[in-house]
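First the structure, in the form of structure tokens, and then the observations on it.
Yeah, one chain of the complex is gone here, protein chain that is, but the others are all in their spots.
Showing chain A:
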């Protein structure tokens, strides 16, 4: 598998089942899914989130992140799904699934994929609240999280 960019939602259980079906080489599956919170960063109730992206570059960049993960860890398979467009509170935004013979690599690779994706995949979130739309500001903690993987 690889990376998928899509407007529609996804089912975590179905995706994991499809990825693990018919194989017995992976002793570990780690999944991470990011969901849309019901509060904006300001604390105001969130009506919706809209994800803008750079078509073409997103796919290339996610592919580069995938390749980097595969060179660093013994990955049996991995799946990366990221949505774009309008997303409602409670809906999933992103899914990372890693399969590896052992758990340490699966955990680390999943964390690496998320940390890198957040700071290098060209997506931008805009929050809609009763006060109107507002672009989400990037967080220094996300940059720090990505930096610890640099070498």
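FYI, a contact is a pair of C-beta atoms (placed from the backbone, for glycine too) under 8 Å apart; a residue touches a chain by one contact, two chains touch by 3 or more; residues count from 1.
The rule is short, and it goes like this: contacts and distances are computed from a predicted model.
K.L.:
Please identify the absent chain by the protein name in its UniProt record; candidates are "Molybdopterin synthase sulfur carrier subunit", "Iron complex transport system substrate-binding protein", "Stage 0 sporulation protein KD" or "Amino acid ABC transporter membrane protein, PAAT family".
P.N.:
UniProt protein name of the non-displayed chain: "Molybdopterin synthase sulfur carrier subunit".
K.L.:
Just to verify: which one of A:13, A:43 or A:56 makes contact with the chain not shown?
P.N.:
Answer from the full complex: A:56 touches the omitted chain.
K.L.:
Touch as defined at the start, partner being the missing chain; which of A:3, A:40 or A:93 qualifies?
P.N.:
Among A:3, A:40 or A:93, only A:93 touches the chain that is not shown.
K.L.:
Footprint of the hidden chain on chain A, which residues?
P.N.:
34, 51-54, 56-57, 60-61, 82, 93-94, 114, 117-126, 135-138, 142
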